[in-house]
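Of the protein chains in this complex, one is absent; all others appear in place.
The block that comes next holds chain A.
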Amino acid sequence: MTTAPTFRLEASPAARTVLRVENLGKIYGGLVALRDVDLSVRAGTIHGLLGENGAGKSTLVGIMSGQRKPTSGTIYLDEKPLAHVDVQAMEKAGVFLVTQEPMIIDHLSAAENLMLGIWPKRRFGFVNWRKLRQDAERMLKGTGIAADARAGALDAVARRKINILRAMFSGGKVIILDEPTAALTVDDRAQLFDFMRRLKSEGVTFIFISHFNDEILEICDAVSVLRDGRYAGGSEDVGSLTSEDLSELVLGRGLVLFEREKRQFSAGAPAVILKDIRSGTLDVPSLAIRAGEIVGVTGLPGGGGKELARALFGLQRASSGTITFVDGEARTLPAHPAEAFADGIAYLSDDRRKDGSISQMSIAENISLSAEVALARGAFMNAEQERALSQRYFQSLGIKAPNSEVAVDTLSGGNQQKVCLGRVLATKPKLLMLDEPTRGIDVGVKQDVLRIVDELSRTGVSVIIISTDTDELVRAVDRVLIFHNGRIREELAGEAISRSRLRNLG
């Protein structure tokens, strides 16, 4: 008799709070990353966590998963306060963090990766391979992943699924997904969301970090927004919110989306002429870009946009090709980025983790890194001019940091991207190529970046933006080239650049 009420309570899991934090604070050195955050997550829901870069999302989930220690505050699991918080304790309690970079060992199979660290054991510590395979096959059923597929050959969405399944199989009740949709195509994203919905119906609770309002609106039941390390607001009923409501919570003000004033280019001589660019499957017989023009390049991965940029920058060997600037002669393509910079060609990679900034160096050192050869007096650095240069870009790009001597690895992703942008701008390029310049950075910094590029183009710099973000292409470029199998398949300009046309690239 006495158990009946308890039973009834559990029968409506939506009302039960599974994870709650109270007065949570975190201070790094002297920097306040989180301040008095209260937040509760109901069981069996997908709880969105939204905020700009540096708003404290990663810090918060780091604490929730036990990877970082809070400076103050309490974590409650099933309304019981936790005395000791570390990764083991949280995983034992069923809270798992699936990070942005999927923890996958490439040369192992999908099944082995799934059971990593939780291998079914036989006596004397031997692995029970048969059970491992059976368990893995059961878990992978309906996900479209073969148990014996080599993990290195799996696509991004399959890798993320494996991580989520591993968390579940380890006894995960609350699974935190840190930007799981980064680098996923639209189809992959839909697939991942279906997968999350299925697991939710089996009783798993998700905390879902995203930069994108539409994702939150599509999949989340509840949402919490962080701003500058504080809880800025949220809702238990996402259906009642609009995208504008979310943006306003994230930014604390009405967001003005950047819109480039599209420019008409007369038939005069172009500023940059490319001829016979060939490299692997890439084949661009001729391409001309005008001074101050922003050209968007898009297409499926491997279509040729990125390959074109890397060949022009000397990161990928080209079998033929010349580049001609308006005031010069035709030159062969540079063999190394150092030559490219000297020729006035700059490129910023989309892989910010491996190919971004030098994380232990200061902001100032990073900004002047590519320009310092041009400033140097012989072998010696020109400290004064370098400092002035760094300071100029540090301020004009609005990098959020106490000063420019701070190490880059203390900055948020969006600010690190600004540092990288500062580094290539400091070389005073005539042709600037940006590869996915706003991917994974929040909507506020994204507008900053697009605005900076727009201003730069007004000084006569020719810009190529490689992007799969249709919204960005529609709002920020003058002309779009669609690549397919290494060739320019289609060219859109002016009014012809539309979302519907760009969504359908296949």
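One rule holds in what follows: a contact is a pair of C-beta atoms (placed from the backbone, for glycine too) under 8 Å apart; a residue touches a chain by one contact, two chains touch by 3 or more; residues count from 1.
Here, contacts and distances are computed from a predicted model.
Remark: of the listed names "NADH dehydrogenase subunit L", "Nucleoside recognition protein", "Gas vesicle protein" or "Xylose transport system permease protein XylH", the one matching the undisplayed chain in UniProt is "Xylose transport system permease protein XylH".
From the options A:Ala146, A:Leu184, A:Ala288 or A:Met381, the residue with contact to the chain not on display is A:Met381. The missing chain, though absent from the display, is touched by one residue of A:Asn163, A:Ser357 or A:Ser390; that residue is A:Ser357. Remark: the omitted chain is touched by one listed residue; of A:Ser58, A:Thr298, A:Ser370 or A:Ser412 this is A:Ser370. Considering the whole complex, the residue from A:Gly73, A:Pro120, A:Pro337 or A:Gly444 that touches the absent chain is A:Pro337. If you put the hidden chain back, the residue from A:Ser349, A:Ser390 or A:Thr470 that touches it is A:Ser349. The omitted chain makes contact with just one of the residues A:Val32, A:Ala89 or A:Leu315: A:Leu315. For chain A, the residues in touch with the chain missing from this view are 30, 313, 315, 336-338, 340-341, 347, 349, 354-361, 365, 369-370, 372-373, 376, 379-381, 383, 407, 409, 423, 427.
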